[in-house]
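So the structure is just underneath, and the comments pick up after that.
A protein chain is absent from this complex, but the other protein chains hold their places.
Which chain is which? They are A, B and C, in the order written, and residues in each are numbered from 1.
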């Protein structure tokens, strides 16, 4: 079925396989008259790009986005905005050995079972390569969101973990280290861990924290399209994600209501914010903050036992290029998905303006 | 906007406020020719009903569901199945004191900001009362799912917590204690904790674990409607939910890939199941299991400071009836949402059958 | 599949069979704070009701609509508005003779083929009874539309036909004759024709013209959800409809562009209006006008040859009650569908307001 669209009014539809001709997407419903900053968009895409540092995958790609429609004299026209990123640095021969093999904890097996056919090169459509399209669309969404500020950062890698309270950290630090961590000290520890893991041909997981500030009140569409529910779906749709929690999350389940409730200030803001900026599925103006859990990705350089499509267990060595830890590269993807969710709810909100 | 529908092919639309005339819903897209067991459906609804035991809210309602369409001679016709549950035990005067008051950590404030008007009685549409409709639809979905078995249970209340491995427990125990816990020993502890909290006029949170067995391979629609992403959205849409994780969840982020990967057996099943039955967003036939975090609900009997709609902070005492812990009652709701998600994906799956 | 919803932001989902317990629907996405006039809504429903005059079906039903949710102190809350109309005057025994028989040009055969089961009484879900739900929702939509004025009337029955130009007629005449025709003279002719046809146990078709005034500019969502395309779908979904044309319609295909184009006035209005108020799928502020063709309905009192479900051709006499001409009763249904379409586009329009 058609599961490749996200959003109702601000809607992104993506396409593209890891080793196909191109990846890209169509943004439908972007309001008209908005001036696009193409340097900003390309820069967001660069943040996700592999080959940025020694700790991530060594696949070098220009990853240049080209817009094909929906923009006139640098402004959006309200018509669909299509964009494409041509795949230029594929090593297809790296994957020939898995043509008939299902790698453990990859999507190879399930894609073959579901579709009866799969583009096995580099994981095909299941590859995280398709997230580049999300980052482009997320960049457009960020421009649409204007003053709403979305910031994500790596808050854990393996057992190395930051404090819960994001207010302790200086967000300006995030882009100044290779793991996009808000704490320079922890960043150094994380980098060492990732290098060690990489040497072993292994991978490690982590957690991303995202904070959204300057959120207007009233975003979210109960009872099924609650703001935090749609954020959760957005994050869980990113490759390797195993969990989502917002506000007080899983830890908050241990508290009593008298300890957990956020009391009001006279102006409608709250003294504390365990709610995470959402009440009854609707934004209340306070910061929205949430955490996204990333498993260690399945592609190892180590030997592993795999299954071939004839039912034989076979020894397989991971070749090609891989990320020992995808979390730093996922930071802009988390921000992009948050931007897409918010842009959609902002548009949905306008139609119920009390000035009817 | 219209945020009150869930699903694409098996679609539920619900209606109803806590103290309105009735709640209910329409199930559209249920396949035709399926024999409905009305006792089963009523029983599922009864599981959610308040007033079952001393530890939950004392609101007594028959909660009888009445079907209005879509069924002929006890079989579904393929036309919309509408159902209604009349509200009979409302104490509207219990809520008059909050007519102009926003209770902390409730949806009062955000609903008023968003809509400019709210039915304040019992939380109106934001009340968990609307989940009764989900349970009815979920029961129909369970019938449609036939051999797929969905079982949820309380795995934590406050600091009292079960082991991670659900295989350690006997699911037959779940319905034999008031907290729907799979461990009788832990159940007793939980009940004592809840009673103590109730005496204080306070509330406590917890966690529900859900296990789905006999899942066919191939369910899920990448890249945005991945099976686990839609499950996450479904769970997060339930009142008081603050987090969702599946498979190895947040804990698994600390593992290495070599420790985390699930190796294959020759028949396509896996030796371990940290994946949680989903790979690349598509079911692989292994058990799907996930956890849902519930915050302590915001309605306390204790005094709290609230905000009125003129900007004054006022002292408020919770009246009416409340749940010290909603987790036991949420168990059938979690199962119902899981059933709705799976029924939808089962129908979506049929259209890509390899026998084209 | 779920084909029982109409609209994106202002969305109606209906349910109900002709001889089931009830029919009704849920309106999701109606803006909050709108005061509903229940007399107006009931009156719209009465306009559609059978048994109003000697020329229509003699099924007498109170057809009283009851609202179950989404309204508080007479105002919409922005939450789903559910309504139900209980079926009270069914003569189920009238239809027992067709339990295993497919009547010619009815939906009996196709429903049985598609679903494998059908509620045969009175046509089940295929009966025009379900349009009562549309009229209720359309009435709510009309209230939302405020000054936008939707007026439909019978412009042809059989060969009796009004002039094309609706400006020649006084719309106040429409509700003053049994055929809802804007010309009293033609109305009398139509009534005589229908009576004659009724005596023969036969049926006759006709055409409804609809005019929408005070339409704001900018409604419609190209390229697939063009305003006139959605109007067309709405009208074609009404029972017995065989055609839709707007503006100059089929006749205009014979003109040259120089004869057909609408030249501008300085203020943006046009001197002529062959466009029918829509350009490029978007409203331009001029009257929207269109015609809907209704075939003679298939239920006759005469004998006809039918097919039974074992493959035998059988003689069948139509029993029960029937309409010799449904066109007068369809007038409020056409208005209701037009209102639903416009309400949806009005809400969609708000989100692209140039004041971004």
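Keep this in mind: contacts are C-beta pairs under 8 Å (C-beta built on N, C-alpha and C of every residue); 3 or more make two chains touch, one makes a residue touch a chain.
Here the structure is a predicted model, which is why all the values come from computation and not from measurement.
Across C:75, C:149, C:213 or C:226, the single residue that touches the chain missing here is C:226.
Within the complete assembly, residues 1-6, 8, 14, 102, 104-107, 109-111, 113-116, 125-126, 130, 156, 158-159, 197, 200, 202-207, 217-218, 220-226, 228-230, 232-234, 236-237, 242-250, 252-268, 270, 274-276, 278-284, 291, 293-300, 302, 304-307, 311-313, 348-349, 351-352, 354 of chain C touch the chain that is not shown.
Remark: the residues of chain A touching the chain excluded from display are 1-5, 7-11, 13-17, 20-26, 28-29, 32-33, 66-70, 72, 75-82, 84, 114-119, 124-125, 347.
Note that only the chains that are shown with their structure count from here on.
Remark: the per-chain Cα centre closest to the mean position of all protein Cα atoms belongs to B.
Using the mean of the Cα atoms as each chain's centre, the chain most removed from chain B is C.
Among the chain pairings, A-B comes first (most C-beta pairs in contact).
Spacing of chain A relative to chain B, judged by their CA centroids, is 26 angstrom. Looking at chain C, one finds that residues 8-9, 32-33, 78-79, 347 touch two or more other chains.
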